[in-house]
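The structure that follows is given in the form of structure tokens.
Shown here is a partial selection of chains from the complex, left in place.
Per-chain numbering from 1; labels A, B and C assigned in written order.
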Amino acid sequence: MPYAHEIRVSWGDCDPARIAYTANIPAWALDAINGWWEANLDGDGWFQMELDRGFGTPFVHMEMDFRAPITPRHRLICEVRPVRLGESSISFRVDGFQGGKLCFEGLFVCVFIVAGSFEKRPAPDEVRAIVEPMLASVD
Amino acid sequence: MPYAHEIRVSWGDCDPARIAYTANIPAWALDAINGWWEANLDGDGWFQMELDRGFGTPFVHMEMDFRAPITPRHRLICEVRPVRLGESSISFRVDGFQGGKLCFEGLFVCVFIVAGSFEKRPAPDEVRAIVEPMLASVD
Amino acid sequence: MPYAHEIRVSWGDCDPARIAYTANIPAWALDAINGWWEANLDGDGWFQMELDRGFGTPFVHMEMDFRAPITPRHRLICEVRPVRLGESSISFRVDGFQGGKLCFEGLFVCVFIVAGSFEKRPAPDEVRAIVEPMLASVD
């Protein structure tokens, strides 16, 4: 089961077409990925990762397909799953649903860096220990 | 007991001082007020209020005091309570806490309008029925 | 020459790593595309397009590569150019620069719809008249 992150879509997220403004959607996908880290890394998201654990995971690529309008009539459920762990990168798939209907799907690629620098580093062991079993169970 | 609205503060909400950027805080207070409506109006927030119920509640005034920095280390709990119901206006107090510590307090005044216009109207009966008992219980 | 849209990157756009938070970047690319419409459609952006001209251009796809961190030390210049006009879709390339250095590149695909609905329609003649010469000049 992928991690499911709930977003409360509201009035202020919508544009005059009465649907969520597009720029909010990548922001929610990122919130969901941060939530995935919290759920899997003892409650630590990007903030604690950078300040307490000494590494960061900035984004180098994103791609999204918008399949159906998002509205405040349902919570938006963002399912997050890692799909690839490279030597120094990690990729996530994020799928957003409302009322069971697919609203968007996206792929996001992050690289591991040393906190406080932009120097690339290998995936930390603690991350490898979490993600490798998830990827294996998918095969 | 006031309505308590939980905000997940995260990395992207913080500025280089490692605390939530100020402009996010009124936005969260508004999210919390919208959540108060959902909790009290059969799940309807501003979106359904405007589109389904035929009235709106735009803001005419806000004031906020920022008491302590907000960080991703705790959820931000925003307590919302109506404090005044006028002929055609409603005022809310919103207090934000992290780990039991007061981070901000704010007062927000909205007016009732006819949806799709900016014409003022009296507070709807359905709102009066919800809010008057809350105000009475405070006295 | 592509349209160049200037963004003032500031403190509140940055995260604790002291660079622009990733979710702001697609938002800026969208601002730039809206600016391209204003520059080419007699000052009309998406708002006037939908309310006054009767058509909309929601996004169906975006992809972005983040090449270098974005900071408040320079303005961010977003160059926008249409790269394809289909029967009922339009694609834009957006490249973001700071101090002459490429910070991100993106591709965005929009479809033409009838305003107030999500019904697809052919590209309006007024748009075809603007975009076709731009595409021809690139060949």
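In this section, contacts are C-beta pairs under 8 Å (C-beta built on N, C-alpha and C of every residue); 3 or more make two chains touch, one makes a residue touch a chain.
The shown structure was predicted, so the numbers you read here are calculated from the model rather than taken from an experiment.
J.: Count all the copies in this homomeric complex, not only the 3 that are shown.
T.: This complex, considered in full, is made up of 4 identical copies.
Keep this in mind: only the chains that are shown with their structure count from here on.
J.: Using the average of all C-alpha atoms in each chain as its centre, how far is it in Å between subunit A and subunit C?
T.: Here the centre of subunit C sits 24 Å away from the centre of subunit A.
J.: Could you put a whole-Å number on the gap between the CA centroids of subunit A and subunit B?
T.: 28
J.: Quick one: subunit B and subunit C, Cα centre-to-centre, how many Å?
T.: 33
J.: Check each residue of subunit B and list the ones that touch at least two other chains.
T.: 11-12, 14, 18
J.: Once bound in the complex, which stretches of subunit A touch subunit C?
T.: 16-17, 19, 22-23, 26-27, 30, 47, 50-51, 56, 58-66, 69, 116, 118
J.: In the complex formed with subunit C, which residues of subunit B make contact?
T.: 11-12, 14-16, 18, 21-23
J.: Once bound in the complex, which stretches of subunit A touch subunit B?
T.: Contact set of subunit A toward subunit B: 8, 10-12, 14, 18, 27, 30-31, 34-35, 45-48, 50-51, 71-73.
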